[in-house]
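Quick one: this structure, given as structure tokens, is what I'll be asking you about.
In this view, the complex is presented without one of its protein chains, the others remaining in place.
We call the chains A and B, going by the order they appear; numbering starts again at 1 in every chain.
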Amino acid sequence: MGKPSVWSSNRFWRRSATWVTGVSAVLLILLTFDSMSQMQMGTAQDIKNKVDKRIPSPLVINYKIDYQLNRKRGHEVPIIGGMDANGNSKYEEKEKFFGRDNYSEKEARELIHLGKLTIQAKNCMDCHTLLGNGAYYAPDLTKAWLDPNWKTLAPAYGGKEYAMATFLQNPPAMAMHERKMPNLGITKQEAKAVVAYLKFMSAIDTNGFPRNFGKIKGAVDAWK
Amino acid sequence: MHGSKLYEGQKLALKYFTVAIVLFGAQLLFGLFAAIQFLYPDFLFGVLDFSINRMVHINALVVWLLYAMIGAVYWLLPDEAGREVVGVKLGELAFYVLTAAVAVVVLVYLFIQIGPGKESTIWFITEGREYIEAPRWADIGIVVVVLIFLYNVYATVMSGRRTGILAVLMADLIALAGLYLAGMFYTDNIAVDQYWWWWVVHLWVEATWEVYVAAVGGYILIKTLNANRKVVEMWLWIEVAMMFGSGILGLGHHYFWIGTPEYWWEIGALFSALEPVPLVGLFVHVLYDWGKERGKGNKITNVPAFSWLTVETFGNFLGAGVWGFMHTLPQINLYTHGTQWPAAHGHLAFFGAYVAIMISAIYLAIQGKAGLKELKMTKAGWWAISLITVGVLLMTVSLTIAAYVQTMVERGMHGATWEGFFAAQNNEWFWQGICWRLVTGIMVIVGYGFLVYDLLTCTKKQPVKESEAEVAAAAA
Partner (left out) sequence: MCIEPCTDVVCSFWSILNQGPMTLTITLHTLIVLPMIWIYFDEKKKMAQGDIPEE
């Protein structure tokens, strides 16, 4: 054995490992506090004051939702209730959701609550992805509310929310592909709540994921 | 060693290993169903839908790995600490409670499957959150069982020999258990939901489980190669520094697109980019020790265990390291997130990082149980390791081809819509990848058959001379 070296000393590595682990954990906790404060669900007050929230108030179901490129951010962002000249949400343009655009905060929250519970109870995430996480057997639902496919189907059902709710209550009857969704016994009320959740989810700021959603000209129906 | 006489803790380990191997079979079976459904969507439609097969596939994986991980700790604990496991009777009770709970959860998954959109569904049927679908009552049961396990480990080490390997395991297991709590609450906010969900999933598989593997891998090196403990433990501390240093903040690569602030892009990108480094280290370490001990004329005392450990280091580096790095930068991940990419990466990473080393630990226990000084590779054992390893590698390649197509067609060309999704799924390159996945999956299942056969018979099929010498030695 030559001169003992710090590099081959167990003590040195044990101390380093302890330090690195400890400080990483502390940094993660600090970052988590900051992220959590930014990720709280918005309120009626935020909508009224036109404050952008990463996760908006469930009241967005009363508004028109869009997904447009924002120059400052450098990617697409959700646009709620129309877009102003700077590319920001105006929170003005309403849109009827199952015939109403005046859901109260309480009603909207209840819908979102039932929607989320149903999404978990029916195990959506083991076929679909939500915010890109889940299984890869069926399409991503992050911006499903804005999918051009529902726009095409909407007129026949009196609006896309009706088309989506009808589909959810008996998917095989409206199968759009050989790989069809099974009938999961979703009730009328649950279907409405799930559609509300999808609309709400499409208004979450996902830092531009998915890119170019439904924007590419000529892409729609290209495979038919 | 202590001849063929086992510690009670090691007998308990054998029980955990037995259930682990059975659940491994269940994982493969339901994976097969899901793979068939990709090609023939009407297969079992309305009876066992894809979501159910997929859920059982990944849950069986997680649960059998946990069983094997607990088993491996009970196996090495008395050996390292130099004393019987404290509270082994309690550990035994916990084993039966856990196994009964797992059986109930699986039956509910298969026969009740889903529930109405109510809190009661979350409590008694499914939580519907990928990987941790187990209903809330089972979560609480798991916590209790894990607390018993932790008590056994801590109490044993405190009153026994405290090696570096055990010190790392003690710290790691408490973090591993604590993290599970992050996945045990309900929220309407899906972004917050997924934020904490990743604490469980990522900080398990990309931090605490990796450190666990480094510790158990060190033990296996000492056992199979007679590697120098001081060197092994130095490496172990280096591994811990690098794995936790990159893995803890590497969590950020799951926070690119789920409603989280933009600063996670660069944290996630550059910390997770370093995650492969310790995996290279592990790889180099094992090969270096192998060469060194062979040079000294030392024999490998358990060839199957050592071979599976080599597969582990190779698979861990390739599957978790290379395949993970390929899509970890946000500029790429924007297009690969939620495609077959993570599926390709996940298959090789789980196999390489965890499945292989758990099989290695099981071979070590098989040898110990039979009281053999040396365990050689049998023909069946050779077929098992070859078919499973090559099968998973080719499966990963197939899924990667499908992933490329999906990323280009669905995300690049069609802008991620419903039609884009099916345009990609119908593309013949994609479809061929999925076909090959099924073929390679069947290869793995055949390999599993050989593995089970070998685990049951390999100790009886050792070269006659040595077993005779063994019997004579035991009799003396």
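The working rule: contacts are C-beta pairs under 8 Å (C-beta built on N, C-alpha and C of every residue); 3 or more make two chains touch, one makes a residue touch a chain.
Bear in mind the structure is a predicted one, so any value in this text is a computation, not a measurement.
Touch with the chain omitted from the figure is made, among B:31, B:71, B:128 or B:245, by B:245. Panel shows subunit B; residues 230, 245, 249, 261-263, 266-267, 269-271 of it touch the chain omitted from the view. Residues of subunit A in touch with the missing chain: 4, 6, 9-12, 15-16, 19-20, 23-24, 27, 31, 34, 37-38, 52-54, 72-74, 205.
Following the convention adopted for this analysis, only the chains that are shown with their structure count from here on.
Work out the mean CA point of subunit A and of subunit B, and you get 30 Å between them. For subunit A in complex with subunit B, the touching residues are 8-10, 13-14, 16-17, 20-21, 24-25, 27-28, 31-32, 34-36, 38-41, 54-55, 73, 109, 112-127, 129-140, 142-144, 147-149, 176-180, 182-185, 187, 190, 193, 201, 204-216, 219-223. Residues 34, 37-38, 41, 45-46, 49-52, 54-55, 113-119, 121-122, 125-130, 133, 164, 186-195, 197, 230, 233-234, 237-238, 240-241, 244-245, 248-249, 251, 254-265, 267, 334-335, 337-340, 342-343, 406, 411, 413-423, 425-426 of subunit B are the ones that touch subunit A when the two sit in their complex.
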